[in-house]
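Apart from one protein chain that is not included, each protein chain of the complex appears where it belongs.
Chain lettering (A, B and C) follows the sequence in which the chains are written, and residue indices restart at 1 in each chain.
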């Protein structure tokens, strides 16, 4: 598979390059950056030196890029992919967008939360949370790769919603992400001295991953679900932990809960069920495509707390994108993704 | 005031020494450690060198220590203070316990959560969350200094509970603490390589600060409140952020909320009301006795999110203990506590 | 003393505000920033909230600022102070410059290393490494506050150079600084994800603090000293450790070395001599004006290794500036600087 990366100089783009370079059946075709056109990617990311010796080109030549590629990954801020997707509708190249443009069934939800008009509302995109939508992913030509927080949050509660074990009201997702999630652009809040030894919430009550989580929760619950979602900024490079709270329906047993998780995930390569009482740690999934899940029940409150840990750049972005590529092209799903977590 | 510190080699003990040494009206009398009796405190904590040149003694000589002290701070694991408190009942020395022994009105709650018999159930201790119980603190002879998580969590929601603006069901406190909260003992989970670049929950559904928070919430709500409390371990030295979720009662306005906070805290030296939309950061209170409070309302869910930041070793332990000492001895409450936060 | 801070929004400027606010004999007059004129400093640095409620003004009004001030601190990049210094030559206000403009006896050295013409070569500035030049500081009207690396490096070896115990050839200073040293401007290399879990040298063989260190070494050695100076970037907020290597002259004993350090520093409030075999740690001086010094002799190589730790924002910048102010105005030298280090 010849793969191109549009927007290769962000953290997700660079992580895609790492994964694609080590993928036995993929080959990197073109890599682009509008701000650094002409530069060697290894001069911007010296960790790639000796392995990826390509120069960045401009996405202005998107038609040529498409002609040289079997698949194009788009790792740009929202608003760009929908132009490319529309433009390449009739080409043969498959598209995997890591941004928000194509994640919503209803483009009005996108417009409401992203405050921008959707330019390609007719598109038929598949939502690529691989474990949940594998069948659709197989046939996808245009794939919307899920957000980092959303991947982590959706996988945590969907088994319980599907099995009807929790109430759909009063669901709270309190999530914490490493700083790569804030991207590589120059912002005061992203400086070392701003993040180190610090911790804070942000985007309270208005983060864009909220409707994306609700969309999946609602689908699996079979009813509209409105949640509280609060992201926080962790002083680490990588990793998301979502602490998810839901009220159990009356009489639900621990056995039913365990069964619900196993029914959905027991055969999943990338999901590790740690079971009742386990508290997943982000370092145990670092630099890997794993999802670690643990849960606890509080009898005093009748509530379940599900904790879910991923690496935001891998399962939360580039890794899941490659996982989707594998499914779309008929490779074994874990091809090129069998990296063990890096610990410590 | 001559002040002694029983258990001076833990992090809270050492922080007490820092604060007492800089306190214009206090003088350090005795400092004890059973494991390091005879050693110079400055050899264990070289940051104190040149300022505190005392040696550690044993608390076996508690009667002599009491005779030389106006106030004794106890910074030991739970279970010890109740012996000392009972033993010194009839002495003149005032006692400020930084542990859990005397925090509960009902000693059976202590016994249930701490799994140990209470040896001094007759004691009349004052719960020293200074801003809420200042009048009682003035006359206290035996004071129970609140826990770190509890200080942060209680101050966040009590104004709303007192004003009757939130429902008492479905309160969730998702809290995150720096690693000094885990103490200085040698545990695998406290190693640098275990904590750094990591994040996890712990004590889910069974942390001992839960009933302490509930005790205060219940008192100010005027009814029994049962909450969900989840602590997490942050890869920072100091700081707690509590993200507190509560369902607003119907029709409650932002103005009412603001008013509730101001009614209780507008004149408090150590509480900084950041207001609606503010997300407090732990680094902005580091090494100080401040509490930074911010809040947001989510109209979609009818919920309020109150965020509260403290330094767990200062307002969450040693600082509040000194604040209580000031009140107990009639000093200005902020004496020796006017340190500005250290940023960055 | 009415003190103004020109360039109050950098890290050194903000640290000056912290120290001045807590100084019992100083009062903050004007604070300036050209990029944020009109803003409240507490909105940019919320840790100052409730304590410093001033707005930033422009240094365009330097004459008015001077009229309202007894002392002006300049915390700007090099090249600005020499204009202000020249302009205010005949005013009564004292000036303490935290930048490089006035640090060199020979303005040509400045011009060679800073690649800019000196606009005020006639100025008579005192070099304010307080412990070494206290007498001159007393009478200074224009004071050049030393650089952070230089303070740390000079104090480490000057006693040995003065006592003639080490050779002046083959002196190597391998220094490591926290990230506040890189300032608060938006640079890729200052992002959290660039610095965290990373370490590197920079400015190898050409860092501007080199000639400043050499100037002091040469003066105390009584001959020209050329050194190797290599700075590195540490993933911490604050702190510098300088590891200084020098060849001992034949026959020099440990007793002579200890004596040399004590002769110069035994009575210094801010210098803590840890002695032979001690390895100072930057965390033991954090947020304080202390300098911790330790040393070791290697008999195999005939070399001494002197290690010196400071907080780069305090003794390396704002703290030493206030120390100099105290000396210039006849206060006790440690006034407002008795903060204990923050540990952990």
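Quick notes on this one:
In the analysis below, a residue touches a chain if its C-beta (ideal position, glycine included) is under 8 Å from a C-beta of that chain, and two chains touch if they have at least 3 such contacts.
Predicted model only: the values in this text are computed from it and were never measured.
One of C:13, C:46 or C:239 touches the chain omitted from the figure, and that residue is C:239. Screening A:37, A:60, A:185 or A:338 for touch with the missing chain picks out A:338. When the whole complex is considered, the residue among A:47, A:105, A:138 or A:169 that touches the unshown chain is A:47. Contact residues of chain B toward the unshown chain are 11, 179-180, 184, 186-188, 190-197, 235-237. Chain A residues in contact with the hidden partner, per the touch definition given at the top, are 11, 14, 18, 21-22, 45-51, 180, 197, 237-238, 272, 274, 281, 283-288, 290, 292, 338-344.
Touching the omitted chain from chain C are residues 170, 172, 174, 176, 193-194, 196-202, 204-205, 226-228, 230, 232, 234-239, 241, 243, 245, 247, 279-283, 286, 296-301, 303, 305, 307, 309, 344.
To be clear about the criterion, only the chains that are shown with their structure count from here on.
For the pair chain A and chain B, the distance between C-alpha centroids works out to 38 Å.
For this pair, chain A with chain C, the centres built from the Cα atoms lie 46 Å apart.
Counting partner chains per residue, chain B has residues 197, 237-238, 281, 283, 286, 344 touching two or more of them.
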